[in-house]
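In what follows, a single structure is set out as structure tokens and then discussed.
Removed: one protein chain of the complex. Kept in place: all other protein chains.
Chains: A and B, in written order; residue numbering restarts at 1 for each.
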Amino acid sequence: MNNEATPLWQHRSNRMRLLLWVGWLILVALFLFCWQVMTRDTIWAFVSDAPRQAADLGGRMFPPRWSYIEKLWIPLWDTLNIATLGTLLGILFAIPVAFLAASNTTPSRLFVRPVALFIIVASRSINSLIWALLLVSIIGPGLLAGIVAIGLRSIGFVAKLLYEAIEETDVMQIEAVTATGASRAQILNYAIVPQILPAFYGISVFRWDINIRESTILGLVGAGGIGVQLQASLNTLAWPQVTMIFVVILGTVVVSEWVSARVRHAII
Amino acid sequence: MVNSADDSGLLAGSKSGAAYPATFKRPPMFIQRAWLRWVLWTLALVWFVLAISTIEVNWTRVAEGLDRGWRFVKGFLTPDFISRWKDIYAGLVESLTMTFTSTVTGVLLSVPVGIGAARNVAPRFIYYVCRSIVAVSRSLQEIIIAILFVAMFGFGPFAGYLTLSFATIGFLAKLLAEDIEDIDESQTEAIRATGASWLQLINYAVQPQVMPRLIGLSLYRLDINFRESAVIGIVGAGGIGATLNTAIDRYEFDSAGAILLIIILIVMLAEYSSGFVRKWVQ
Partner (left out) sequence: MLKVSHLSKTYAAGDKALDDVSFDIPAGQVVGLIGPSGAGKSTLIRCINRLVEPSSGSVSLGGTVITGMSSGELRAVRRRIGMIFQEYALVERLSVMENVLSGRLGYVSFWRSFLRRYPAADVRKAYALLDRVGLLEHARKRADALSGGQRQRVGIARALAQDPELLLIDEPTASLDPKTSRQIMRLLIEICSERHLPAIINIHDVVLARQFTERLIGLQAGRIVFDGSPAELTEAVLTRIYGEEDWTTLDNEAEAA
């Protein structure tokens, strides 16, 4: 925000101020209304009991069962594979979708672009856990369902950021390559791809980092990875094992975030 | 000009053109050392083969499932809003109210936490406390938090509300803290020089600079919270996710298709209107 805007923010006209108050009032009223509706069926005895429950849960969760880690190496390997293969699968489909969605590379703004944009929004609106839920019921439980679920969710994310990068490319560079008599494919290869390549790598690594996080819980619905162990431990109320799994997940997430930050830093 | 007539002679006479190399190899883009590039590629290939080989696919099960997959596609194209409408409606109301209340709560709480997690305005001790809150909230999946909150507060949207509020704090406080750390130092200095108190400092120097972005981020988070509210129902934290889970478990793909379409529609609507509001704020 620039300096000139600062006085504007504080000295509003009366009409503006009234509007602002009405806005706040509506917000508060809406909040209270939503609160009422939401907590209609809440059993407050459970809520007031929560501190005791939490203490009880804490007592049962600690100390974590450290020896359980030996059974977690293979699920962890599976989790990493789900995330990485899923990311690759997602990228594979995201690239054509992004080029079809970008207004400067799409073959048709009227027909193809809306379809590509719908694919992006559909993929983005639906969480990978829901995709996993669907896929487990369609192709059965296992790693494959997890990989496809991660892939389907990644298409929208990668394609959205990528098509925005394509739309921001420098027109002059494209014009210059066009002027040499290059074909459409050559223009793509020489003028557009070099410009979006760093963004593309950054987006892919970023999504991989998110996918590591998401793939740790896909097992809750049977789509493989460390979440399967989590589900089993939760079902048998083996809380020390649950804590151990949380520790492993936390470690993995921290490491993947570090790797992703390092790689992105090196690229950009 | 480095060049002179004898240079241009090279161009004109093809006989001396042979002095130039006939091949050109593109310089590597990221990794300069050739051996490192080879090692990395080999490792990647080995990993890929290993990873693919550990996927066990029950192909007969997949073949059976294709029929169900086709039914899902058909269900998605001919969604059934009617037969489960009561459940869908109840789930939707829970999701929407949960989303709104948790976003409001999360934003309100993320403001103090965000200010506390900004190195340039917060005292050292508070800075570390707030940073750890942010770190914990960000590194735990919403689903994992939901599992814990359901265990503590019982099933239902209240646990979901707490989950989303907590996740919102981590998301917003981090970005807010980064924004505050990036603000124009000269403006805080100027206000400080007038002898303003700490609260006045926040109000006059910090708030005007970060407010528009905070509004934009809150709207973005509203959108994320709605999408998440569709998921945490799977572990019992209320919302449309529970309805969806049941529909899929019963193989009622046309109802599931209807729910997914509603989710997509609401997300599209939220994105469109938040873009509009953001333009209006700035």
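Quick note on the criterion: a contact is a pair of C-beta atoms (placed from the backbone, for glycine too) under 8 Å apart; a residue touches a chain by one contact, two chains touch by 3 or more.
Note that the structure is a prediction, hence the values are computed from the model and not measured.
Considering the whole complex, the hidden chain is in touch with A, B. Contact with the chain that does not appear here is found for just one residue of A:197, A:238 or A:259, A:197. Set against the missing chain, the residues A:115, A:182 or A:232 yield one that touches it, A:182.
Where subunit B meets the omitted chain, the residues involved are 1-3, 7-8, 10-12, 17-18, 20-27. Within the complete assembly, residues 170, 172-173, 175-183, 185-186, 189-191, 194-195, 197-198 of subunit A touch the chain that is not shown.
Throughout what follows, only the chains that are shown with their structure count from here on.
One finds 5 Å separating the Cα centroids of subunit A and subunit B.
Those residues of subunit A that touch subunit B in the shared complex are 1, 3, 5-6, 9-10, 27, 30-31, 34-35, 37-39, 41-43, 46-47, 50, 53-54, 57, 77-78, 81, 84-85, 121-122, 124-127, 129-130, 133-134, 137-140, 142-144, 147, 197, 213-214, 216-217, 220-221, 234, 246, 249-250, 253-254, 257, 266-267. Every residue of subunit B that touches subunit A in the complex is listed here, in rising order: 29-30, 51-52, 54-58, 61-62, 65-66, 68-69, 72, 93-94, 96-98, 100-101, 104, 139-141, 143-144, 147-148, 151-154, 156-158, 161, 187, 208-209, 211-212, 227-228, 230-231, 234-235, 241, 244-245, 248-249, 251, 256, 260, 263-264, 267-268, 271.
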